[in-house]
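One structure is given here, and the rest of the page talks about it.
Rather than the whole complex, this shows some of its chains in their spots.
Should a chain be cited, it is by its letter among A and B, assigned in written order, with residues numbered from 1 in that chain.
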């Protein structure tokens, strides 16, 4: 069994790493905030004191981090993964980064003899715990096949899309739909609110209708109850929207609706909603409609 | 049992009227294209030769038409519904019109002593046949209650939103989400296409993910197969988007994302996609990305 390293034990990363430990893989983990590694230790994982130590102990290293700079930061430097690794190792980056960033990372670690899979996921903390995430993979086909078992501990649906960067692209496609669905929900609710409709009833109708995706089911109660404790902070979706726009810009794909959603999220973040769940874009629309954003 | 009239036997109207006939209500129907009334005749409905005749034979008249002008056209004139009706009658308009148009219709027929329910629906031809539509109702509460039984023949979910026009508003809120979800899907697929992803595989991933609403499930195969035989013609959604924008304009609700989708549909219609299913907005995006819109 491959020796696995895991860096980034956040809301998603921790349960993903736990499923690898439970799956019987020898596991070494690292997190900037060391306390988050406790649950992993209880499952038999070794807690390293630096990314370098993780790499030294592993054949495959998984990163699940906030953005490309964070990946860059754990890769490089005296205490970085590359400093502790050896040629022939595999980096499996499951963070949401742009295809261009993903290819840049792959090319950088290739210079040290590593191979890379970009393997971002869809699904929230529930599927992360149950090991039923969707995983969107880019990289060499045989590298993917060789690590299918590890991936299967975290995800139920594995999709192999092609060369490095294509998993990252697929993730942006998916997140684009997530943002559009929630922005649409927020505009519908704002239109309902200023029209004087009962939002609770409107929410019920939406939930019984053909637009009621799992995502919409999760967000309707947040909007109706005006409770935006962050499942997925708006500032993170704002970052992802920026990656989509940059990618469309480079490839030559106009994304007018996404561009619009991006600007709306820029406003929402600038107006103080960055740390709320991204469904709080509803509050931004209320404000722009001249309505109070207070409940009731 | 109330004597029911039904005007507008299109893809949605015909099965809705059939369910009323099967429900045992005495039914008189009219359609501009008379041949469409055959199936109703077989179920025992009377086929009238004018809207006036429908009104003369009925206590409640249901209209299910393309837009507000079409409703206006069957109401007025020597052969119109109002010419054949009597004070105390009820108009149940199930067409998709704007709240302002809905209130104008209600006010016009009120001048002849009629009452009105606006009662547009969600759900496609499948639920229309099964009598499991969602129905979004505006009008007097007691008028709604008095016609609950008729509505129940057509729909499983009845939502009473308040005074005239509020059913129409709720329908626009719902259709706004429909348009945003499909526009988002189309942009995701266009980004995937120019990135060189396998769209069939991307579609599979989307269908396994939290964004896979019933609507998205229906549209993914159309886009992947580039087959846009119209379930819901793009030109009709373009009309509905215009109603949303006008309503937002009047009420003072900015709908930036919807405004964007509206302009995209204007382009798609102008470029020849008006009679295709509205998921053909994907082809418009391909063209704007400099890609061929031909399959394969």
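Everything that follows uses one rule, which is that a contact is a pair of C-beta atoms (placed from the backbone, for glycine too) under 8 Å apart; a residue touches a chain by one contact, two chains touch by 3 or more.
Bear in mind the structure is a predicted one, so any value in this text is a computation, not a measurement.
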Query - Overall number of sequence copies in the complex as this file defines it, 2 displayed - result: 4
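Methods note: only the chains that are shown with their structure count from here on.
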Report summary line: Here the gap between chain A and chain B, centre to centre from mean Cα coordinates and rounded to Å, is 37
Query raised in the report: Where on chain B is chain A touching in the complex?
Result: 99, 122-124, 134, 136, 157, 159, 161-162, 166, 169-170, 172-174, 176-181, 183-185, 187-192, 194-198, 201-202, 204-206, 208-216, 218, 244, 247-248, 251-261, 263-264, 285, 288-290
